[in-house]
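Structure below; questions to follow.
Every protein chain of the complex appears in place save one, which is left out.
Chain nomenclature is as follows: A and B, assigned in order of appearance, with residue numbering initiated at 1 for each chain independently.
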Amino acid sequence: MGGKRSIIILLGVAILFAFLPFGLPRFYTYLTALIVVTGLLSTSLNFALGFGGIFQFHHAVFYGAGAYGAAVMIAKLNYNPWLAFIAGPLVAAALSLIIGIICIRLSKLYFGMLQISLGSLVWVIVYRWYSFTGGDDGIHGISVPSIISSSKGAYYFTMVTAGLAMFFMYRILHSPFGSTLQGIRDNVLRSQAIGVSVRRHQLAAIVIAGFFAGVAGVLFVVVDNSVFPDMMFWTLSLEITIMALLGGWFTFLGPMLGAAMVVLLRTFVSAYTEYWTLALGILLMLVILFLPEGVLGKVFEIWNRRGLTEDRG
Amino acid sequence: MSFMEAFCSPGVLCQILLGLSRTVILFIVASGLSLILGVLRIPNIAHGSLYMIGAFMAYTVSRVFGGGTLGYWMAVLLAPLGVALVSFIIERGIFSRLYEREHIMLFLLTFSFVLVFGDLVKLVWGAEYRSVSMPGFFQGSIRILGLPFPIYNFILLLVGPIVAVVLWLLVNKTKIGKISRAAAVDREMVGAVGINVSLVFCIVFVIGCFLAGLGGALVSPIVNVVLGMDHTLIMEAFLIVIIGGLGNIWGALLGALIFGLTQSLGILVWPQFGIVFPYAAVIVVLSIRPTGLLRSTW
Partner (left out) sequence: MKKAAIMGMSIVLLGFLGVPFSFGAATIKVGFVDTYSGPPSVYTFDVLDGFKMAIQTINEKGGVLGKKIEFTTRDEKFKPDVGLAMAKELVMKEEVDILAGTINSSATLAVSDFAKREKIPFICTFAKSEKITGEMGHRYVFSVAENTRMIGKATAQMIAKKPYTKFWVAGEDYEYGHAVGEASWRYTKAVKPEAQLLGQTWWKVGEADLAPYISPILQAKPDMLFMGTGGVGNLNFLKLAKAMDLMKQVGIILHTSIELSNLQALGQDGPEGVMGTVNYLFYYPGTPENKAFVDEFRKLYNRPPKVGALYGYAAAQLIARAYQKAGAVDREKFITAMEGLTVDSPVGKLEMRACDHQLMLPMFFGVTKKSPQYEYLIAGDTVTIPGKDYLPTCDEILKVRK
């Protein structure tokens, strides 16, 4: 039924992406890779926010931690890049564990605010530690292994890694853990009543989300060969939340779609005007006012109503 | 210089006073944020943008009146009113329709205003550096224990308590103040006794934004009036409100004091990481009292 069709479509998509660098100019290869990295980041945010119901208000910190972790290891400490690529997400996961443990005893809004405070502390330290992190300048020209340093190489590495990451997140969400997590999101008291350790599940969700944000950070280093403090700034955290919202945060692929929309909007609109932020702001306003489930969510709602989903056959 | 040397030197007094003058601006902006947060329950991230608009409007007003003394005073008077007008428009036009929505949506809506205002300011004023000149007798510096202390910072030290007193009177002694305090605690009840809650919200929102504009206008002669001045300020203002206690104006004062003083003393002790100290202080406060130092209205 749906299963076989899904696989064929996925295969089609995979083939399309595999041949994209050969069909389009190099700029689009770079752009696609960037979209996928951003989409992965937004999906990891949504893992905690949309599926876990956790007020993950400063997710960008983990993205930056993964990126800076890898960047500093390669550029300042001269480690083997492959080691650095593995270390990056681990740094991000460790940071999310620490921040998670500190914040978890608070609920909802206070959790979010403490996370913003801790995240801002990490940001400001990175921002001022000029000798170690490059401070305001960031670190540029980070050398990556030559197989993946070309546009095509970076592209394929990104697609494969992101694809795996998305796959793992998907599997986790559709596992018993994932169901419990969503149950906690919907009703904390009931979950507690049936004996679920709410805090442990939420902490695990935060660490998983942070880990994959770190993966996105490392991929950014591969694609762009640079890191900069804005990767950890609160505006980025909100931007990726917007992407999740735009695309539909109760769906798995919504954030990826939202990321594509925002990055393309930025590239497309910037070619004509310098006021693309205005365009994004207005778009966000319209979505909040008229389309709070996001684009994908709205589409599903329409399809559901018209009986076009698999369940109705 | 070493920690002890730095701490016992005559420069400490100067440093403390400089920190306090920064506190004044932070307090004025954060009190407005706290007011809106407490009564309307809106985490208004666009507050920083209104601060920035206040500074830019101060520049324009000052230019219109020929700069110098007259220009400055007209700017400090009219720019906050201009910001209040802008806030009135967006409150009536958009926010008032959405009070029933979830917090996170309102939060994101205010962020959309950050994006929109950022570009609107660029559209109206361009991307260049702007400077507001101050009256002649505010320029220069006085000597405090042998070190020069800018006169304008000193003026800010006088303005701070005045604003605090006026706010206190407004909140505690006026009818609107009492109604808004009641609405902060229980808006349904206030509505039930026949008070137009929507009007109260509008007034409180406008006053809060007026304060943001005032902060921007007051600070315009001594900082860079540029795009992006909203981004760091709003983060600081938010942290101040969080450690002070959500919706508590005196908490905002306390938070601003902590922020301003830890930063200036931090610079004395460790200039490189001077601006890290306030953030560390925030973590310390929140670890001890997660809901803020003073009672919050949430």
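Definition applied: contacts are C-beta pairs under 8 Å (C-beta built on N, C-alpha and C of every residue); 3 or more make two chains touch, one makes a residue touch a chain.
Quick caveat: nothing in here was measured; it's all calculated off a predicted structure.
Considering the whole complex, the residue from A:Ser6, A:Asn80, A:Ser107 or A:Gln192 that touches the absent chain is A:Ser6. Taking the complete complex into account, B:Leu227 is the one of B:Leu109, B:Ile207 or B:Leu227 that touches the chain left out.
Set against the missing chain, the residues B:Phe56, B:Tyr152, B:Phe205 or B:Tyr279 yield one that touches it, B:Tyr152. Contact between chain A and the unshown chain involves residues 2, 5-6, 9-10, 13, 16, 24-28, 30-31, 35, 127-128, 130, 134-138, 140-141, 151, 224-226, 228, 230, 251-254, 256-257, 260-261, 264-265, 267-268, 271, 274, 296, 299-300, 303, 308-309. Listed here are the chain B residues that touch the chain not shown: 1, 6, 9-11, 14-15, 18-19, 22, 122, 127-129, 131, 133, 139-141, 147-153, 222-224, 226-228, 263-264, 267-268, 271-272, 274-275.
The rule is simple: only the chains that are shown with their structure count from here on.
Centroid to centroid, with C-alpha atoms defining each point, chain A and chain B lie 33 Å apart. Within the complex formed with chain B, the chain A residues making contact are 55, 102, 105-106, 109-110, 113-114, 116-118, 120-121, 124-125, 128-130, 233-235, 238, 241-242, 245, 274-275, 277-278, 280-282, 284-285, 288-289, 292.
Within the complex formed with chain A, the chain B residues making contact are 94, 98, 103-105, 108-109, 111-116, 118-120, 122-123, 231, 235, 238-239, 242, 272-273, 275-276, 279-280, 282-283, 286-287, 290-291, 298.
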